[in-house]
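Note that this complex is displayed minus one protein chain, with the remaining chains in position.
Now for chain A:
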Amino acid sequence: MSVLETFAHITFESILLPSKLPDIPEMGGYVFFSGIVRNVNEGKKVTHLEYEAYVPMANDTIRKILLDAKEKWDLLHADCIHRLGKLNISEIAVIVETGSMHRAEAYAANRYIIDRVKHEVPIWKREFYLDGSSEWSQGCSHETQH
């Protein structure tokens, strides 16, 4: 067994698109969201990102958000994984999966989870620009429109 503690909702590895659905016969709707590294932010050309976190607290905060979502909606499946470290353009930074009997719950819960993850989970993004400079992102005060 590894001496490194592992966390269900935090990874330093590439996040891949799932190749199959969760095996839940009652599930009639499944929503998959991925947040992806894009090559521009606020007009500046971005070359790559680095994410860091207060890992144990970030993992626990995501776990609590998922539990809250399961209390609010009848979900058969809910998961969220955030990647840390250096990420290149078009790589996946975060995924949220929700599944329910009907689509409405899965859509609503998925949006709820990603919105809370962005605002509450202690994870921070540093943007590296084409001109060689870099900057810590100043939080997500206007992220809801983006």
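Here, a contact is a pair of C-beta atoms (placed from the backbone, for glycine too) under 8 Å apart; a residue touches a chain by one contact, two chains touch by 3 or more; residues count from 1.
Operating definition for what follows: contacts and distances are computed from a predicted model.
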{"item": "Options \"Carbon monoxide dehydrogenase\", \"Cysteine desulfurase\", \"MoaD/ThiS family protein\" or \"(Fe-S)-binding protein\": UniProt name of the undisplayed chain", "value": "\"MoaD/ThiS family protein\""}
{"item": "Chain not shown: contacting residue from A:F7, A:Y51 or A:W73", "value": "A:Y51"}
{"item": "Interface with the unshown chain - residue positions in chain A", "value": "35, 51-54, 56-58, 60, 82, 93-94, 114, 117-126, 136-141, 143"}
